[in-house]
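This report refers to the structure that appears directly beneath it.
All protein chains but one are shown in place.
Chain lettering (A, B and C) follows the sequence in which the chains are written, and residue indices restart at 1 in each chain.
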Amino acid sequence: MKKKINYNLLVGGILAGGMLLFILIGCFVLPYDPEAMNDGLRFARISPAHPFGCDNFGRDIFTRVMVGARTTLVVALGTVAIGAGAGTLIGSVTGYFGGWLDEVVMRVNDALFAFPSILMALVVVSLLGSGKYHVILALGIAFIPSFARVVRSQYLKLKEMDYVKNARVFGCGHLRIMFVHILPNTLGVMVPTVMIGFNNAVLAEAGMSYLGIGVQPPDASLGRMLSEAQTYLFKQPMYAVFPGLAIIILVLGFSLLADGLGEK
Amino acid sequence: MKKRSISMLLAVVLTLALALTGCSGEKQGESTDSQITIGIPQDVEESLDPHEAVAAGTEEVFFNIYEGLVKPDSDGNLLPALASDYTISPDKTVFTFTLREGVKFHSGKELTVEDVVYSIKRCSDPDDAVRLKAAFTSIASIETPDDKTVVITLTAPNADFLCEMDCPIIPATNESPSTVSDGTGPYKFVSHALQENFIVERFEDYWGEPAHIKNVTFKVCANPDSIVMELNSGSIDMFARVTSTQAAQLNDDFNVLEGTMNLVQALYLNNAVKPFDDVRVRQALCYAVDKQYVLDMTSDGYGTPIGSSMFPAFGKYYMPELADYYTKDIDKAKQLLADAGYEDGFTFTIKAPSNYTQHVEAAQVVADVLKEINVTAKIELIEWETWLSDVYAGRDFEATVVGLDASNLAASSMLLRFNSDSSKNFINYNNPDYDAAYARAEASTDEEARTAAYKECERILTETAANVYIQDMAEFVALNKKYAGYEFYPLYVQDVAKLYIVEE
Amino acid sequence: MLEIRDLNIEFHDHSVPETVVYDFDLSMEEGDIVGIVGESGSGKTMSALALCGLLARHDMEKKGKILFEGKELLTCSRQEMRALQGKEISIIFQEPMTSLNPVKKIGWQVEEALRLHTDLSKEECYERAIWALREAELAEPEKVYGQYPHELSGGMRQRVMIAAAIVCKPKILVADEPTTALDVTIQAQIIKLLLKLNEEQKTAILFISHDLSLVRRLCRRVVVMQNGYIVEQGDVEAIFRSPREEYTKRLIASIPSCDRGKQEKDLDGALEVFRAEDIAAGYRASDGLFGKGVEKEVLKGISFSLKKGEILGLVGESGCGKSTLAKIIVGLKGDYRGRLTGAGKVRMVFQDPYGSLNPAKSVGWLLEEPLRLQGGLSKAERHRMVLEMLKKVGLEESIAERYPRQLSGGQRQRVCIGLALMSRPEVLVADEAVSALDVTIQAQILRLLAQLRDEMGLAILFISHDLRVVYQICDRVMIMQDGEIVEEGTPRKVYFEHSHPYTAQLLEASGVFG
Partner (left out) sequence: MKYVGKKALTMLLTLLLVSFLVFLCFTVIPGDPAVAKLGTEASPEALETLREEMGLNRPFMVRYTDWLLSFVRGDLGESYSYESSVGELLVDKVPITITMSLMSMLMIVAVSIPLGLYVAHHEGGVVDRVIYAVNQVIMAIPAFFAGILITLLFGIVLKLFVPGGYVSYSKDFGAFLAYMVFPSMAIALPKIAMTVKLLRSGMIEEKKQDYVRTAYSRGNNTKGVLYKHVLKNAMLPIITFLGMTFTDIIAGSIVVEQVFGIPGIGRILLTSISRRDYPVVMAVIVCLAAVVIVVSALVDLLYQWLDPRIRLEDKA
């Protein structure tokens, strides 16, 4: 099995690393202004000057994918941060202490789980207005249940271990046990879950932009570009292909990385 | 081994389903008599009662089923319909209609004066919120001297009252008009599958010139992005209001007919909010936005630039010269901004309804153009419902891009809203000269004087740059080459009766 | 019948090929009973698995010859090998808990060999399976036939394994440490069962174990292995009476002996550090949503006292409540009746070395934890005390940087003891502290405990199910059965002049005198 492991890590690393590099460059230097419209270049074909061609406003798709990928990355990372952070907190407390608290929180968790994330997003967006950071908050909240479940099952298992009992015998406080003793041992399961969470966040952001409640124009996110591109599918198929490809590479890279890490 | 056989069985079922698709790929069977499938963006409202219809999409379809005493034609004139002719008293308060002979309802019942009185009374009951027609509140009395004439007397003179008389007439004997459809139009109702389709069929003994095509299916295509696919695949034969880009992607079994959408698209500015309370700032924006550039970017140059709240289809009221009142002049714009105290520009937010791609794209182009006079416009997409309650009703916005159409052929439907005290004045426009000019138009009985007064209103709107007017958008109708005879109307109407099948 | 000549097994899994078994020779006749003895990692299991054809993994290099009734097993085709597996050669494993398929009925699994190798009808298979279950001395074979593995105890499951193995009347039965995970009394029954099968069925038995005394009671010939090599081979009694190789001598010496002449430490003078008065406790088995559930009594009034420097042994089979008592004394279980008095701190060492050290932290960090909690010590002082403790439990200072998973079982247990002693406890509870270790390492840990008891004046409550270990190290012994102390006294008095029948049964089963 040895040869197979680094195969995953290798390909995953290249794809994810490539994407991150692509985005990083985008932070400093952009070939064109992503929002500059240019009447002459509308639906321009792929050319050396415009490697990905131009969209319906004559904006350079290559630059917009670069900026779009950054927005999608920021949204996905933000979502995972909120989801994982709050999820770990809730999961650890309910898993470790159990009792009626666990019962109540789990019921709320199930309710959130069965709740369509679109409505949740709509509430947050209408409450605070649209924009990147509100999308992050909306998706973050929708991701808490799945993280909480994973962390809770880990804590249920690990709190029975002897070294936890030993720590209690020393008079170690509950909080210290939860976050100093037990938490590091959950990383083995947490890392792949975070990666999968990241992928779902990217796909969810794309879905939300498609339904029109995600990131607002003229900002670009891969999901928004994809939904706009669908109207011009026959005239400029490239406009849909490149953002779609960027999403796939980003998600593929991170899921392979998750598998590679998981198997090591 | 049990598990293994189950999964094999399931696989067989799947391949069977796939095979099924192969054989039913071609169109669903050619029926002998003529038929057409027309795509519509929103579903028709469920109630079949014409007086309850609110959405433009519903009135557009009901035009083929129900008719009023008079009926608009494609040039915007009102022709006699259920009334063979009509006379209006000189002081515009008494309207006399004589009923046309031998008009039948779809149910076969004869049209009588009772039906006319019943229908009009139904729409003038003040506490019936849904059916009330605002203009009917000024009706003093309706009499029927004999079984052929109806006389309506108003409490105050109203020259445009005739435009209201396209109000649909339905039989008094129909107990539940919302579920049983009985009109006098060229087509009669067959069936309505919610969010799916609305089917009508030719009414054989129609009083006027009968329709050409027998069966008509209005198919709901909610997803704007898949319209091109559905047209190209032949699942729909006609779709009104496609955008220029969509029209460009159609294959060659389609003719693309060009007309106008008959609405005023503009960057509507909230005149009560800083900095748009200063006329110089509004004028600066008008000087900065080059109308033709917006047209080029959003609809390949199609569409008619306009300068005020009126569009060409209104014929005598439209003033083409206003369109060029403001031509692109960056220096003048900057100068105006400096005078108003905004040398280094300012930032504001444009709220645009997310479901109208044409307005969203126009907003983006305007935002890009305004950068030249370092004014930054941020765009916020909001849902149509939120636009209705926050922007239109709540007036909680700085600027918005939307298209306002006319509910009927009266000039007032476009200009009433800019009176300072009007409940529909969502841009908080406040100009005493405008109010005076509008009052003059309402009061005058002589046609020339009224038209001159309305034109004065339009000039004031343009001079005071109430809004940054852009265009009356081009309307493209994709019509399969098999059909012809489509006519553009100034109102939101699809006259299917005129369509016919071209014999090869 | 069976000829294995200079069998060599090499692993190609890791980068450098690692040889596991070097020129292993063995011959067995009809009805023979041969034992293979050696510590973990000595290659005893590998050679047995090779015999059964279970080492088919592609990255294993097998050289040499295995002749079974003239057929060469190493080079024959997979079909030929499969024809023998379960029919002529069958095997039973160490872990009865996991060696049976959890989701299939017992009867179905026992009949599997029949279905593969014979064309008996369904009824005949059923009859044969019931016969096999009865042969394995299971109480109601018909009932067991329909049950699932998790519904049986460890002992019963091992009997089912044996039934499944003998159902085709094989010529050789390989037993890979079948009794290690079982209690002493059940262990004795399994050994007797194997002997009966050997006589009645004439099945040859290849018995693999790390427990020399067990091999002595069952086998006629024995093979001693170390790191893949055969160290010594021959008749059991000869090997025991006069071992030739150094390693065999050390193995035999490390078996705790129970000779009468053990000198006893007089403790009358020592002051009492801990006293427990009729401790009783139980678990509430909740049987439903709101049902209060019945209270299962586990401890029914236990009293004992511990003096400074005394090692008190507590012996009992699994389920008698000794772990619950340990939890109560250490303070992990709050709801109990009775009184505990004792000024000093109480610390504990657990049985499973893998579970009792936090895998995510370095050994140094773990040892420092109790000091951090006490507070009042600078980082340097704490570090010094950690190194000092490592030396005290016989480990080099470099161990501090290593992680638990990089240590051997013995090293880990030393770290656990060090961890328990960091806060200078008066009382140390050792719950089965050595039962998971190999015999030689077990002896070292016991010596360490005795030495620490003297140096630090510790009182140790030594819990175990192994009578021989208890006899060797403890000053006083208590025998426990179903939550009650049935016998108490000095090891010599309890082992040789016991009064309670249960004590006699335990002693006889563990072959202390055999």
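In this text, a residue touches a chain if its C-beta (ideal position, glycine included) is under 8 Å from a C-beta of that chain, and two chains touch if they have at least 3 such contacts.
Please read these numbers as outputs of a predicted model, since none were measured by experiment.
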*Considering the entire complex, write down the shown chains that touch the omitted one.*
A, B, C
*Identify the residue among C:D25, C:E39 or C:E95 that touches the chain left out of the display.*
C:E95
*Give the residue, chosen from B:L79, B:A140 or B:L388, that touches the chain omitted from the document.*
B:L388
_Absent-chain interface as seen on subunit C, which is shown_ = 52, 54, 78, 82-87, 90-91, 93, 95, 98-104, 112-113, 116-117, 148, 150-151, 161, 164, 285, 287-289, 291
*Mind pulling the subunit B residues that touch the left-out chain?*
1, 3-4, 7-8, 10-11, 13-14, 17-18, 20-22, 24-25, 27-28, 43, 45-47, 54-55, 127, 129-130, 132, 134, 178-179, 193-196, 220-223, 226, 229-230, 232-236, 355, 383-386, 388-390, 392-393, 407, 423-424
*If the missing chain were put back, which residues of subunit A would it touch?*
1, 4, 7, 107-108, 110-120, 122-123, 126-127, 199, 203, 206-207, 210-211, 223, 226-227, 230, 233, 240, 244, 247-249, 251-252, 255-256, 259
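In this section, only the chains that are shown with their structure count from here on.
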*Could you run down the chains that neighbour subunit A and subunit B together?*
none
_Rounded Å distance between subunit A and subunit C, as computed from the means of their C-alpha atoms_ = 48
*Measuring from the mean C-alpha position of subunit B to the mean C-alpha position of subunit C, what distance in angstrom results?*
87
_Help me check something: in the complex, which residues belonging to subunit A touch subunit B?_
35-37, 39, 42, 56-58, 126, 129-130, 212-213, 216-218, 227, 230-235
*Which of the residues in subunit C end up touching subunit A in this complex?*
13, 330-332, 346-348, 350, 352, 355-361, 369-370, 373, 419, 423
*Please name which positions on subunit A make contact with subunit C in the complex.*
2, 161-163, 165-172, 181, 184-185, 187
